[in-house]
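A single protein chain has been removed from this complex, and every other one stays in its place.
Chain naming follows the written order as A and B, and within any one chain the residues start at number 1.
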Amino acid sequence: MKHLIPEFEVWKKRYPAGFEGSLVIPCCRRIQEDRGYVADSDIAELAEYLSVPRIQVEEVLAFYTQFRRKPIGQWHVQLCHNVSCSMRGSEGLLVHLRNKLGVAPGQTTADGKFTLSTVECLASCGTAPMMMVNDTYYENLDAQKVDTLLAMLAEGAPS
Amino acid sequence: MSGGTKLFMNFDITPTSHTLAEYKARGGYQALAKALKEMKPDQVTKEVLSSGLLGHGGAAFLAGRKWGVVKLNDGQPHYLCMNADEGEPGTFKDRWFLENTPHLLLESMLIGSYALQGRHSFIYIRGEFDLAYRRMAESLEEAYAAGLFGENIMGTDFSCDLVIYRGAGSYVCGEASAMLTSLEGKKGYPRNRPPRLTVAGLYQKPTVVNNVETLANVPYIVTHGAEGFRKVGTATSPGTQVISVSGHINTPGVYELEYGYPFADFLANECGGMLNGSELKCVVPGGISTKVLTREDIMPLAMDHNSFVAAGSQLGSQGMIVVAEGTCMVRLLQVMLRFYHHESCGQCTPCREGMGWLERISNRLVAGEGRPEDISRLYQISRANDGTTICGLGDAAGYATVGILDKYRHEFEYYIENKRSMYEGRLEVAGLGESARAIAASAVA
Partner (left out) sequence: MIEFFIDGVPMTAESGQTVIQAATAAGVLIPSFCWHPHLSAPGNCRICMVEIEQDGGDPWFDIACNMPVTKGMRILTDSDKVRELRKDTMQFITLNHPVDCGICNKSGECLLQDHHYAYNGQPSLSRDSKTHATKFYPLSDRIMLDNERCIMCSRCVRFTDEISKSHALGVLNRGDHSLIRPNTEVDFNYDPYSDNVIDICPVGALLSTQLLDHARVWYLKNTPSVCPGCERGCNINVWHRKPEWKLNALSPRLNTSIDRVTPLDNPAVNGPWICNKARDLSKLLERPRAEVAMVKGAPVSVEHAVRTAAAMIAIARKGVALVSSWGSNEELAAYHSTLAPSFTNFVKADHVPLPGERIEDDVLIKPDKNPNRHSARAMFDALPENPADALSAATDLVFVWGEGAPMEAIPASARVILLSSYAHDDNAHADVFLPISVQTERNGHYTNFQGVVSEFQQCFQKASGVADASALFESLFSSMSGGPATLASPLPSNQRMVLSAPMPTTPPAGGE
């Protein structure tokens, strides 16, 4: 984590004095961007850097769904299964994804390429059904579009 | 123009329409200049109060009154925080502002911070909004480079720094006090009141939390005054609402409507009518935490706060979900209860235990294992979460449950007695549903 400190120092300048603890969440995100997940050593180093109790970092990592303490697949396929998306076909898409990837939500494909998750409302109800892969929204989906996207991602390139 | 005057959705969206240059070309940052150079901070607040601007986050509280509570010369730091943690299912209108009018929001933050004499301000964006975050962050750097943030803005002695803070996946962080606790770098646990956040909020200092759209109205109010703002909308609901609509309609999306616009027109025009020729069954008006309104309830209504309250519901977070005949309300409730259970923070007893209980009962109902007392149990759990919890999540699950049970009890009774849905468990309108069942049927077990 130490190589990220120069970036963190820049962020600190925009915050008022005494707000160091606030940096826990943005720093965890940046660490995860960099490493793919937040490691135990990162927790110790971050707690020391920000002078917060170690348990605070652990609580944050466990409370928020976007943080993880273990690596996952290259592409995190996050399908919304909330109300509007369910009303526009997401349940069928889930079946389709399970078959196509051969995994259940929460699991990663054997080749390490795809992790499948079901998630709650991503505020994209007008373009349902939809999913988020890593940080990108893919909207107005159907089985065919999903197949095309998965094929492109399997090659290594986001569309 | 259908839907009346447009305060926001009045320009063409292009790949560059969100930039500083084009925003300025549309008149951007002139309201800020007027506020900083011609008005005192408390005058700005007075204008916002007189305008009658109501909050657009779901509670419809008078925005100016919240600002007015903060004592300007108490020697304490004051924080203005924009709540961009849009998470209420069915709602996606704040996202429109974040992605398409980032500078409008930044200008509103500057004006608001000036009115509240806040040196630092924050925009809390939900973690999943990657594009919105990048747009806002890039726009912020543009604004800093143009001297619109930092020291001595526009040559006045007003200085302001802004932090765009990104969440990490938690619906409850949309609750104002939970949002602030998250902003302190902790779990998003809501807080009991007292103290109110305007007295002790972010790091226990006076804090005003406002919704994205609420703040977006502020530059217009400064430019045109309270009088000018009140020319739009109705007497009790001045201005416009940017409404997100989805579900079984032909053209779901984000639309700006003057308050008072008839729902029947909205359904026919903006929504493009019902999907695949289906009939309207009911509407969840303002996010799933508002009580469902049947076709009979909603068709005669004008879209303003009082009309919806009189009908037994509310405009809420402006996330409307339109449901067609043939949809199974038991299954719909199940999806909602799964959501609340997933998002409960776990602090307080009625919500922590109640949400799981509600979901378990609804799962049993859907699996054909419902019992006659389940309906009264759902009512009881909802009642026991009404006004007894730290935040509104428990109450919200109760409203969703009671709203659906009050109108569609017969579907639940049918499901319990016959161990199956009245409508084949359908959530999709006929047509799309077929494809889902076909896919399911072809699935390898």
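FYI, contacts are C-beta pairs under 8 Å (C-beta built on N, C-alpha and C of every residue); 3 or more make two chains touch, one makes a residue touch a chain.
None of the values given here were measured: they were computed from a predicted structure.
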Sole contact to the chain not displayed, among B:Ile288, B:Ile390, B:Leu405 or B:Leu427: B:Ile390
Candidate in contact with the missing chain, chosen from B:Cys348, B:Ala396 or B:Leu427: B:Cys348
Residue among B:Ala35, B:Ile361 or B:Val429 that touches the chain left out of view: B:Ile361
Absent-chain contact - pick from B:Ser2, B:Thr156 or B:Asn192: B:Asn192
In chain A, positions touching the absent partner: 40, 43-44, 53-56, 58-59, 62-63
Missing-partner contacts on chain B, residue numbers: 170, 187, 192, 194, 341-350, 352-357, 360-361, 364, 371, 373, 377, 380, 384, 387-390
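Everything that follows uses one rule, which is that only the chains that are shown with their structure count from here on.
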Chain A and chain B, separation of their C-alpha mean positions in angstrom: 23
Residues of chain A that touch chain B when the two form their complex: 14-16, 18-19, 21-26, 28-29, 50, 52, 56, 59-60, 63-67, 81-84, 86-89, 91-92, 95-96, 98-99, 119-128, 132, 135-137, 142-143
List of chain B residues in touch with chain A within their complex: 77, 86-92, 94-95, 119-120, 126-131, 161-163, 165-171, 182-188, 203, 244-248, 252-254, 284, 288, 319, 321, 323, 327, 332, 335-336, 339, 342-343, 345, 427-429, 432, 435-437, 439-440, 442-444
